[in-house]
Each structure stands twice: as structure tokens, then as C-alpha cells.
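With one protein chain removed, the remaining protein chains of the complex are shown where they sit.
Moving on to subunit A:
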Amino acid sequence: MIALEVKDLNKKFKNFHLKDVSFQLEKGYIMGFIGANGAGKTTTIKSIMNMIHLDSGEVHVLGKNIVEHELDLKQEIGFAFGSIDFYTRSKIKTLTNVIKKFYKNWEDETYYNYLRRFKLDEDKKINDLSMGMKVKYNLSLALSHGAKLLILDEPTSGLDPAAKDELLDIFQELVVDGQISILFSTHSTSDLEKCADFITFIDNGKIIDSSEKEEFMDSYRLLNGNESQLNQLKERLISYKMNSFGFTGLIRLCDFDTSSDIKATIPSLEEIMIYFAKKEEMYV
């Protein structure tokens, strides 16, 4: 079953254009939504949450159109903007007592289990929580109202390596029984290498690729060669960097002749992102 289906989203702003954004997230999986700052991750997430009006396109959550069934579907979505804090001077229990009234399937027992598990003190103010604890509090809220789809906008930004690792482990635990799906945006590719099943890569408002993680990385090659080899390949490279030994560049596997003598390796997600960002610079 498809947990989230994004179809041909288009939205024009003054200085930015979301162009034909499409991808699907299957139930019970984690999808990493990657892209540089300003690539369109948050705008896409806002479209999913029906916070912006699309010029065209559709979003379906658990098979239903978000525009037509917004209130029902928001009961099933757990949502967290990593970088934004709400009512930070309020205590956890004050905030929870207000929030839980909005959800039909709220379960106090589940909530208190998560508070214990995440070592969250109800009497603490939001401001007194570390970044990692804030994300855990958000997860506790989402899971206590029975959310089937978690949409997390940069939940790992600002976390120390240990907190990040713990959070990624929690994400993996949550999807184990196949009921919960997670879409989380990040510009930190190491998060995704650890826990994502699928990768959707957005660049300058356009989806570059959306596929299974290994397949995604395997569809590119990082090439190292000399200047004369660069001249033969230049047109087919996504972008390249010159160095004292020659060049390093990224190419789509379909554009690369694997029988050639150029040294080719499978790039990391970070390298793919960097070379796509460099492509933008080359055309500016």
C-alpha cells in the first residue's frame, strides 16, 4: 500500500518554482528527502500538509486526497518542523493537554509510555529540552494519536552525533512492524545512509530521482581522470572539479561507458548532492 503519493506538484513563487514534483512512499518504509538548502524540501512538505495552494498536482495520503480529506488525514499524520519551536515557555504537560483534545484516537497510556521511554519530564518547559528531546517529544505526540505517516522536516539538524544516532535507531524501530511510514527531509546525507530505505532527491524545485537507496547511488558514477579524458566526457558530466591530477566528476551511469579505462566508483549521497549543487553554480 502507498502511504504517500505526490503527483506532479507545481507551484510558482516570485523567486522559486516547484516543478512537476512526484514521488511515492510505500507503507512501512523510511524515505529520506534530500536536497540543498532552498531546493524545495520544505515547500514540498508544506504542499503535503495543504499549507500552500498548488498551481497543479495532487497529494494522496493513505489513498485519500489531502485537499478533500484534510481533517481526517491530519489525524493520521504526525508532523514536526525540526527548526521551529512552538510555545516554548509552556510546560510539556500544558502543551500536551491542549494538543490531545484535537485527536480522536489519542491514547494517554501510549503517551506516558513514550515519555518514560524517552526520559521526558512532563514538568519541563519546551525551552529546557535539548534539540534531540524536542524531536522525541514531537514523536511522542505523533505516536500517541496513532499517526501512520510521520513527516519530519529536518529532525536531525542541530543534534549531536550520539543524539542523531539514537533518533535514527528510533525511526528504524518505528517502521519495523510495517504500520508506520516516515518521510524525513534533511541535508545531512549521513543520516540517510544509516536508516533510509528510499531516497528522493530534489534540486532547484525539481525531483532528480526517487528510488531505493542503493539503486539511487548505483545509478551514478564518480569519475577520476586526466584532462584529455575530461574533454571527451565534459558534455555528459553532471559537473566536475579540477585538481592537480586531472578532474573528478559525476556522471549518470546511463551516460557512462563502463568499458572505458577511466577510474569510476559509486558515489556517496553527499557526493551526488555536491556535484548537483556544483552544476547549479556552473550555469549561474
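The rule is simple: a residue touches a chain if its C-beta (ideal position, glycine included) is under 8 Å from a C-beta of that chain, and two chains touch if they have at least 3 such contacts; residues count from 1.
As a working rule, contacts and distances are computed from a predicted model.
Colleague: Not counting the visible chains, the remaining one has a UniProt entry; which protein name from "Spore gernimation protein KB", "Acetyltransferase (GNAT) family protein", "ABC-2 transporter permease" or "SDR family oxidoreductase" does it give?
Modeller: "ABC-2 transporter permease"
Colleague: Write down which of A:Asp8, A:Glu68 or A:Asp85 is the residue touching the left-out chain.
Modeller: Of the candidates A:Asp8, A:Glu68 or A:Asp85, A:Asp85 is in touch with the missing chain.
Colleague: Specify the residue from the set A:Leu9, A:Met31, A:Leu95 or A:Leu168 that touches the hidden chain.
Modeller: If we include the chain that is not displayed, A:Leu95 is the one touching it.
Colleague: Just one of A:Ala36, A:Ile52, A:Leu222 or A:Ile274 touches the chain that is missing; which is it?
Modeller: A:Ile52
Colleague: Since one chain isn't shown, list which residues of subunit A touch it in the complete complex.
Modeller: With respect to the unshown chain, the touching residues of subunit A are 46, 49, 51-53, 70-72, 74-75, 79, 81, 84-90, 94-95, 97-99, 101-103.
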